Every structure is written in structure tokens, then in C-alpha cells.
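Below is one structure. I have some questions about it.
A protein chain is absent from this complex, but the other protein chains hold their places.
Letters A, B and C name the chains as they come in the text, with residue numbers starting at 1 for each one.
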Amino acid sequence: MKRIGVFICHCGVNIKDTVDVELLTEQLENYPGVVHIENYMFMCSDPGQNQIKAAIEENKLDGVVIAACSPTLHESTFQNVIEEMGINKYQLEIANIREQCSWVHNDKEEATRKANLIIKTALEKLRLNESLSPVSSPMTKRVMVIGGGIAGIQAALDIADGGYEVLLVEKKPSIGGHMIQLSETFPTLDCSQCILTPKMVQLAKHKNIKLYVNSEVEKVEGFVGNFTAKINRKPQYVNPDICTMCGDCIDNCPVVVPSEYDEGLSWRKAIYVPFPQAIPATFTIDTENCLGFDPIACGECRKACKPEAINYDKKPETFEEKIGAIILATGYDLYPVEKMAEYGYGKFPDVLNGLQFERILSATGPTGGKMLRPSDGKIPKEIVFIQCSGSRDPERHNSYCSKICCMYSLKHAKLYKHKVHDGQPYIFYIDIRSGGKRYEEFIQQAVSEDGVIYIRGKVAKIYKEDDKMIVHGMDTLTGKKIEIKADLVVLAQSMIPSEGVNKLIQNLKLSTDEHGFLNEAHPKLRPLESIQSGFYLTGAAQGPKDIPDSVAQASGAAAKVLALMSQQEIYHEPIIAWVDEEKCSGCGICISTCPYGARALNFDGIAEVNEVLCEGCGACISACPSSASQQRNLTDDQINNMIDIILQDNLENSLEKEDMI
Amino acid sequence: MFYKLNNKAIKNSLSEQVQEISAQNVFDCYQCGNCSSGCPVVDYMDISPNQVMRLAQFGAIQEILDSETIWICSTCLQCSSRCPKGIDVSKVMEAFRAINLRKRFSKVEPNKTQIQNIKETPPILLVSAMRKMTG
Amino acid sequence: MKRFEPKIVCFLCKWCTYAGADLAGTSRLKYPANGIVIKTLCSSRIDSEHILHAFARGSDGIFIGGCHPGDCHYQTGNYKTKRRIVLLKRVLEQMGINPDRLRLEWISASEGNKFARQMTDFTEQIRALGPIPKYDRKEDISNG
Partner (left out) sequence: MNLPYYPGCTLKANASHFEDSAIKAMEILGHQLVEMKDWVCCGTVFSQTDDDLMLHLASIRNLLRAKEQGFDELVTLCSMCYNTLNRSKAFIDSDPDNLKKVTDFMYRENIEYDQDIQVYHLFNILKDRIKYETIEKLVHNPLKSLRLGAYYGCLLVRPKEFAIDDFEEPTIIEDFLRILGAEAIDYPYKLECCGAYQTLTQKDVSVKRCYEILNSAKKANCDAIVTSCPLCAYNLDFLQKEIEKEYVGFVNIPVFYFTELLALALGHTWEASWSELHAVDPLPLLKDKQLI
């Protein structure tokens, strides 16, 4: 049996006035296992600590209960004390007789009786505590970033600058994400490409960064510090080292498809470069639309390519990479206008989404930056912007606020005004969300200087009459029904998680919120990481976000990763779950219960706990129908013993223990 | 003049009755105005549908009961089909009519309608109008 | 006559309710001394068997405190607890134990007030219900 010492603190008068410490000392003197008991004025003070050390040495104690204040205050202090005396720190228990006893009760008799029980529960727990040491495993000092938008680019650069190797996996032929499509950005109206392309170039040249474009992560195995990722790369068929970017291939390709970069407002060929500043700067064949490489089907591009950069024999490749941490920066897409029944299911060419309008505003866009509408190339004189399109609509669309569309709608109106001086922009809104540095000022300025008219009310319907888009809305401030015969309508479509990302998330066994955005470990205190250790989140993949927020989160996540990478080994609290192999029936219930994916069935069909992943919540233990699963230092036996001791008086008066179960 | 709001005014029994008859929670409304935007007869109303919802949140039920709006509403269900919060606004309108009608109030006297030629008038028109407007 | 002093076992999660109970202490709020606390890392650690065990041993009431929905340190632990308790209450009813003897509350680290209020309220409720009937415990639990 353990040799336990009990130390009861007076905390000056804080405990002593309400709890009879002398009586307690007497009552517990002969409790099984207690070989030493004493009380003192300030246990946490230097003399107090020395008294504990002396008692440990004198009585050869191997377990200590301190009856004092809450463990949040001094648990680690006393753990250090006993560790100094060569006792494992998990052989310490704190009985909280101040915050949860002397301070909350008046009656001394009652408080003393309760303190007695509190100390006894600590003793019962301590009796079965094991000595534990932190779980550790080695650290692979490489990082994978998935998604090459501004968030992924920023995170990759920060980590690479910190000296660690980074793999950036981007599913499209070029990095850049949505930011590269934008014209000018709020609240400063600087040109998006001007600020992003230097970063892209820097990234491409960085010695610590390895770029996988046209690639997707198929699978990740392992755990923090020790992941193995399987990356599939689609061939581009054009050798970037040979290709001179002459463009002869394009001229000969017979296939024309809508350009993704221009959001379908212009055309590209089946062999193409996504946009002039693409990184890597090279041509790609889009096999989904290409007629076929063999000369019978087509093969025109290869014939045209004088430097012979095109090689049709390239095959998809799979790479296995070892990494220690993963950053998810998969970004967003816009909610399809095709789902907006009220706005015509996307069938009107002059009803655009925000990104399409960005392309029309952009100097590199389909109109070369001229404000022309798609249907007939006329200059729109009356333009309507509709906010919250598909957002804040739990009944039919997305319940959340997309956070950035208030700002970009206003930006659109302002940029429009800069191009069409005699035009009139209207913005239909429900509320304006402009929380951000200099955002509100940006809005106020546009209203007063650019004559943007805000109309508070949601548009019920848009229909086409002659060459006008008829917009029916309501100004709820005046109660007047509004009709605008618009030349162009721009919908501030809801941001949604990027297409196909749900499959990736499933493969990585990560969790999302009800809308498909990646879940952070804690909404306030751990917004940069997933609860799955080793996974970090940035940018719009975690929730609607603008560029400043995406960059801030990316650098934040990078800092977290750098802190992780700076460790040789990773350590982890050992208060975790374990499985009694004899009892486990292999039912697998615990596996689906674990929020961290820390459990799996082994070859013998028995549940196993990955000690590095387990956070010790205990959900699996209470879910196990065979009581096979247990928590270190909080086993079912320990809990039941604590219950028994709390209810001891009752038991003595009523039933024998043995009859019970 | 101030519109006086207080706890008691907001939580009154008429307001509860509206929610009970309509089975709609008027506090779900966030005043987007979509119901009014799409309402085909809002021009004839003295209070627009979103204002009806707002006044109902204030508990100002009598004001709505006395309005023309509830009688102008033609139960076209456009508001209900488009409300982003899934409120069946048309049921709320019906609840106000019902409270009036259950007090034996009639908006029209059957002999004082705007019908000139009764033979030409289809039963569907007579019956539906009577059901919506007479107590 | 001496009034009935119920025995109450409290399971509090470390991150929210235990911290809330500490705050009640630092704020010197007063509540009855009937509940004794067992600290777990998460409310989802609490097994139905512990609860049945405690009732069998004569606990008059059981209080479980966890983080508010969405605030769970382990993400969804409190939802699991909630589901388990709803089911368990039905079982208790069948066993003849008043399900009101089991209470689950969300109390955050900043809700010292709520913790004290809950302790007072729950103790009074159990006091009014009286001691847990003995025959229930023996028969049903041993068979179930």
C-alpha cells in the first residue's frame, strides 16, 4: 500500500476560520494508507514547502495529498516539490477545500464534514494513481500547405523563411487563388495583382519551398510530427524548362472553353496558361476538354510547338512525402447563382456574381478594364448590387453571414463610379457589416463622394424586360416599394467552402462545421488549429474572410507551426485512454466516439489508443460497453471508489456493498 | 410623440394569440423586407408586411388589427415562399384576420359588395371572399 | 426534527464548471454544502454506470456540469453527455427513480453565480423530494 502524507493548509484564516483543521487532522489520522498528517498556516510558502519535503523524507512517503486552494493555483508548485523529492508528479492530489468549501459555506460543522469528504476522495483517487511520464515522439521538420491562395502562400513563405522545408500543394495549374482574380482591394484600393504577384514569384524561387501544382492530396497517415502524405499530380504535358511561352500551340488548338480565370466571361483553349502571371509560368493541357492526343483525334499543339516542349506520354504521378504538420488553406468558392430561384437561376447574362464583376473591373479582364456588360457590350448606366445573396437565409440558402460582401459590394459600386461617372449604383442591403480597420470610413466616403444609394431591403425578384433587368425591392426605411430598371445586376454571392474540399477533409478525418468550413479547435482560444493535432487552418477555408484576416491567420498558423517545428520531440499529457485487451470485444464503438481519431482497431480486432493523439477527454471510456477502455489515473475503479467514499455514511446505514451489483 | 415600449406592452395576450393561431414566431423576423418586396398588393396597404411583423414584435397588435393591410392581403403566399427565415407571413396575416372575424366582425356586408352582375360572378369568388372577410 | 440533508455527488468538467465553481468561491458566494465534487476532464467521461452506481450507493441526487454547447474543450463532449443523460433519465424513470434527481447544467468558467444558484436550487429540490427510496436501488439496479 502507498505511504501517503496529508498536508492541510490554513491559508491564513481563509480555511481555518470555517474548517476545523485540527479536527480534520484527528479524523483522518487513521485513514487507511495515511502515514503522516499535519496542518500548517501557509503550505505554499517556502517554510510550508520545506515541511512537506522533510515529511516525505522522514516518512518515506510515495504519495501526497495537499488540502488547500484550487489546483489551478498551486498544483504545479506542489508537483515540483514532490518531484524534487524523487516522487512522480502524478502521485500528488489536491483537495480543494478553499474555493469549493471554506469560501462558500458558513457553518463550520458542515464545512468541516465536507472538507473531510473532499480529502477522502483525493485519498481514494491517489491510492490507485500510477506514476506516468509524458508521451513523446520524434518530429519530422517539414510542412505541407494545401491550397495556394493568399493564405497558403503567406503561410508557406513564413515557414520557409523560418528555415523549414515546405511543400505547397495546389490543385489548379497555378497558385494565386481568388485574390489573383480581383481588381482592386478594399479598403485601400490597391491593385490585387500588384501586391500578390511579387509574393508568388518569391515563393517560386524560395529554396525551401517545393511546389506541387495540378496536384491533390489523396491520403494522409500518421500523427503530428510523423505524417506521410500521398500526393497525386496530374501531368501538364508541357515541359516548363523547354516551353518558351511563344503561344503557337494556342493558335492551333481547335477547342474553346470558358475561362476559369475570367469566371466564364471569356474563352481559352484546351492548351492554355491560366493567366499571364501564372506560377509556375507554363502551359498546361486540360485533358477534360482536349480532343485527344493521338494524331487522329487532334495532336495539333504538338505539331505547332517548335521547341518540342509538348510530351503526350506524361502520366499522372504519385508522391509520398513525410511531414510533421499540415496547413489547410483551401479557400472558398461562391455559392452558385444557379441556386438562386428568385434571381433567375443564373439564366440572365446581365446578372453577375461578384467575381465576374471583379473580372470586368480588372485591367486584365475580358473587357480590358472597360465597364461593359456581357449581353451586348453596352455601358451600364443603372447598376444594382444585391447583398446577402444566398447568405443569412437559413430557409433556402446559407444561414451565415459571408462577412466580406458588404465591403466588396461597396467597393464594386465605387470602382464602377470611377469608370462610369454618369452612372448610378444602387446597393440593396439588410445590414452593413464594416467592422475592420478603416472599413467604415471607406463606406462613408463612398456614400458621400460617389453618390452610391443604399436601399435597405431584400430584393424579391429579378426579371428581364426588353434589355433591362427589372429589380423589385423594398425600402424598409420609407416603406416604399422600389422598382429599378437596371442595365446590370451584381449579386454578392455567399462564400462557401471550395469545391471538392469535403472529400479532402474526409480523407484527412478532419471535422467541419455544419456549412463545411473547417472547424477550429476552440472558437476563441485556438482559432488557428484543428482539434486534430498537427493540422492548422488559415484563410477562407475556416470561414468567410477577407485578405487582411486571411494573411493574419496564415502568419499566425505559420508561427504555431514554427513553434512546433522547433521541438526535437513532441510531448503530451499522459492522462489518456488505454484499452484492456482482455475485455475489449472489438465492437469499435469507441472509434467513432473519439473526436481526435485517436482510436483504431489493431490486427487482432482490438481497440488501440494512439497516445500522441489522445487528449484524454474520456468519451470513449464511457462509451465502451465492455468497460475495456480506461483512463489513466481516472479509472472507473477510482471514480467508483470516490463515489463510495462520498456516500459512505449512507451505505453504513443502509445496505451492504456486496448486495448491490 | 414617443412610441412607448415596455416589457408589458411587448408580451401581451393578443400577441400570444397571434403566435398561437399562426403557429409562427414573429421574433424570427429580421426585417429583411423580402416579404414586402414581393407582395403584389403592398401599394394598397397602409402598413407593409415587414412592418406588420415589426409591430407584432413590439406587441402593437391592435394597430395591426385596425389596419387595412390585413384585408388587402390576397393570401397569394409569395411572402411565405420567399422569407429567408422560413416565416409563413401569410399565416400571420391570417391570424390577424381571424382575431377580428372571431369577434363577429365582418369586413364586408354580403349585400354591399362591388359586384354588379351576380349571375356572372363565380361561386369560388363569393365563397372565398366571404370566408376571408366575414365573421 | 432535524431536516433531511441530501447526499449529492457532483461531476464537474475541469475546463468550465469546475472553474465556475472556483469562481463562486473567489466571489465568496454561499450555497449548501451537500454536494461533493468529482472532477473529470470532460463531462463525456461520466459513464451511465457511475451514475447508477452512485444512486445504488444511496446518492439522493447527482449533478453534472459541463461547458456550454459549442464551448466544449473537446469539441463535442458535452453533446455526447447531453444525449446520454436524456436516455438515462428514461431508464431512471423505469427504475422508479425520479429523473429530477439527475441534473445536467451548462456552466461556464465565468458563471460562478450560476453555479452557486444551481447548487442551492438543486439541493432544495432534492430536499423536497426526500431520501432516495431504498427498495428501488436494490431490485432494479442489480437486475439491470
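By definition in this document, a residue touches a chain if its C-beta (ideal position, glycine included) is under 8 Å from a C-beta of that chain, and two chains touch if they have at least 3 such contacts.
From a predicted model like this one, the values you see are computed outputs, not experimental measurements.
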Left-out chain, listing which of the shown chains it touches: A, B
Candidates B:12, B:57 or B:74 - the one touching the absent chain: B:74
Contact footprint on subunit A, counting only the chain that is left out: 341-342, 344-345, 463-465, 470
Chain not shown, touching residues in subunit B: 20-23, 40-41, 44, 71-72, 74-78, 80-81, 88, 90-91, 94-95, 98, 107-108, 113-115, 120-129, 131-133
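Heads up, the rule we're going with is that only the chains that are shown with their structure count from here on.
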Rounded Å distance, subunit A centre to subunit B centre (Cα mean): 46
Centroid distance [mean C-alpha coordinates] between subunit C and subunit B, Å: 48
Subunit A: positions in contact with at least two other chains: none
Sites on subunit A touched by subunit B in the complex: 342, 388, 392-397, 430, 456-461, 472-476, 479, 481-482
Subunit A residues touching subunit C - in the complex, by the definition given at the top: 70, 72, 96, 98-101, 103-107, 110-111, 113-114, 117-118, 121, 511, 519, 521-523, 531, 575, 593, 595, 615-619, 621-623, 627, 631, 634, 636, 639-640, 642-644, 646-647, 649-651, 654-655, 659-661
Subunit B residues touching subunit A - in the complex, by the definition given at the top: 30-34, 36-38, 42-43, 47-48, 50-51, 78, 82-86
